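Note that one protein chain is taken out, while the other chains of the complex remain in position.
Letters A and B mark the chains in the order given here, with residues in each chain numbered from 1 onward.
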Amino acid sequence: MPGNSLPAAVELVRFLPETILVLLGTLIMVLEAVTGDRPKTFLGHLAAAGLGLAACAAVYAHSSPGEAFSGMLVVDGFTTFFRLLVYAVGILTVLSSCQFLTRERANTGEFYALVVFSVAGQSVMVASHELIMIFIGLEISSIATYVLAGFLRDDPRATESAVKYFLLGSFATAFVLYGIAWIYGATGSTELTAIRAAVDTQAGREGAMLAAVAAALMFVGLGFKVSGAPFQMWAPDVYQGAPSPVSAFLSAGPKAAAFAVFLRVFETAFGSIGPLWEPLFWISALLSMTIGNFAALVQGNVKRMLAYSSIAHAGYILVALTARSEVGTAAVMFYLAAYALMNVGAFALLGHLTRKGERFQKVEDLAGLGSAQPLAAALFSIFLLSLIGVPLTAGFFGKFYIFKAALDSGLVWLTVLGLLNSAVGAYYYLRVLVVMYMREASEEVPPVEALSGGLRAALLACSAGTLALGIFPGPVLDFVNRSATLIR
Amino acid sequence: MHPVTTAHYLWLSAALLLIGTIGVLTRRNIVIILMSIELILNAVTINLIAFSKYLGQAHGQVFAIFVITVAVAEAAVGLGILIALFRNKETILADEVDLLKW
Partner (left out) sequence: MTDTVLFYVFALLVLGGGVLTITRKSAVHSAIYLIISLIGVGGLYLLQQAEFLFAVQIILYVGGVMLLFLFVIMLVNLEQAATERQFNKQWWIALACVLAVGAELAYVLYRGAAAFQFARPSETPPAPGMGNTEILAQVLFSEYLLPFEVASVLLLVAVVGSVIMAKKRI
């Protein structure tokens, strides 16, 4: 018998944030059942507070970095950064959905519990150093989000979005698994450090083919999860059909966690066979940027336009991944933080602007917003300007570091094409701004209510964060630069 | 007759993966698409068991247990979503799910 299998106290501390989240999710489910017909907004606030507590636990766990549970889990700067990022996305999502759910008469505890469970899954993904753990985290996160996408079950659009997300998501999962199985066969392990050691000895020889094919299979699966082309086709339908706060969550949380897994798996485990898989990233980055931006140009529906733009943004992040350097890793981390703030803000606000039942999603429906709701219009402008990448916003520095990293690694063509793409992108964001400020509101469209409560707080936090990262990027940059060196 | 090697199992698994993929990509009935996904997951476990035997470790089998767990969880949620879809739209054909453009 192996000796004492009880984990040490320090290992439990390293796993504390996830423990808190699981308990929180369960607590919300129980409270939902025992509070009967009372309004459930307090459960949303409880979820936000609990996520905040988990963030504190993540910071506390950071003070004792290292492995836990026989190498399953690693706590380092990289882990802490992504943990905090997905918790922040979770908090912003629950705060901005209270009002939305009340309006749609679906304000129940299950919604908050599913968000919390999904965040717990993402947290497991980013902290794991072992493929089975990463995979289970991915599944927890995905299953919860499939249900969230179809949470408004009486809305046919939402159900449809859930079906599409589920079918393509589980298809992608199956490919990830097939890849992991081959990695296990090729290297005899599922632990990333051991895989790396095995791949290192095979690199350059013919035998590395098996590992390379396994890497390609995993690329297909993870490519689906980050909605990178050519695996992007689900994203517009799912983001458009899902309730807006859920689209906000989908486009930020699961995506950030999937990119974290990309970095960990491909850089840590497959670093030495880089030349074999690098072209995949190159092609995918270029396709994502081009398809995303050009398809967004012709969209009349703002939600669908934002969905295509999120494909384009995945493309920019893939450019930084192609750079395969520490600068590139740091750029990915910074961009994901910036992107989470501006995109969650944009989608959450859009959920409010589309009025009851999310019936008014067209660009023209936003006409006259500048005079009717100056605060909402100003916040939306900040998010859109940041998505364009205008200086003094987070998006500018994000893009700047990505293209700098790409140039440092000699990817001149990719950088040029990326810059051209972001110029194209500016057009469709600006079009929304023009309609919002220059056009008169039409008569048939009911007026937008004022922002209030949790939504207002969440949006103000998003815009403050977007501006702060754009004006004083220093502290965050320092942290990502230090953390990026740890995972190699 | 040649003895059966690990490669035989890998061939079999690859064939099953292809059958499942064809099913997912070509069928219209969502229930059958779900079944095809189950086929792919079984291809994964065949691989894992073969590797586990070849490497003389139990790890592959433990992994297979997790794969089966996930397959079960996915099937349950998938069928739940399917029931919600049927209640809304009275169809289970993938290309009649077309409010959004696809």
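The rule we apply is simple: contacts are C-beta pairs under 8 Å (C-beta built on N, C-alpha and C of every residue); 3 or more make two chains touch, one makes a residue touch a chain.
These numbers were taken from a predicted model, which means no experiment stands behind them.
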Going by the contact rule already stated, which one of A:20, A:48, A:61 or A:106 would touch the omitted chain in the full complex?
A:106
Using the document's definition of touch, tell me which of A:151, A:335 or A:428 contacts the absent chain.
A:151
To test your reading of the contact rule: which positions on chain B touch the chain that is missing from view?
1-4, 6-12, 14-23, 25-29, 31-32, 34-36, 38-39, 42, 45-46, 49-59, 61-62, 64-66, 68-77, 79-84, 86, 90-95
Using the touch rule from the top, list residues of chain A that touch the missing partner.
1-2, 5, 7, 15, 18, 22, 26, 29, 68-70, 72-73, 106, 108, 110, 113-114, 117, 120-121, 124, 130, 132-133, 136-137, 139-140, 143-144, 146-147, 150-151, 153, 162, 185-189, 198, 202, 205-210, 213
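One rule holds for everything that comes next: only the chains that are shown with their structure count from here on.
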Hey, how far is the Cα centre of chain A from the one of chain B, in Å?
26
List of chain B residues in touch with chain A within their complex
10, 17, 20, 24, 30, 33-34, 37, 40-41, 43-44, 47-48, 50-51, 54-55, 57, 59-60, 63, 66-67, 70, 73-74, 77-78, 80-82, 84-85, 87-89, 94, 97, 99-102
Within their complex, state which residues of chain A touch chain B.
132, 135-136, 139, 143, 146-147, 150, 153-154, 156-157, 159-164, 166-167, 170-171, 173-175, 177-178, 180-182, 184-185, 188-190, 233, 236-237, 240-241
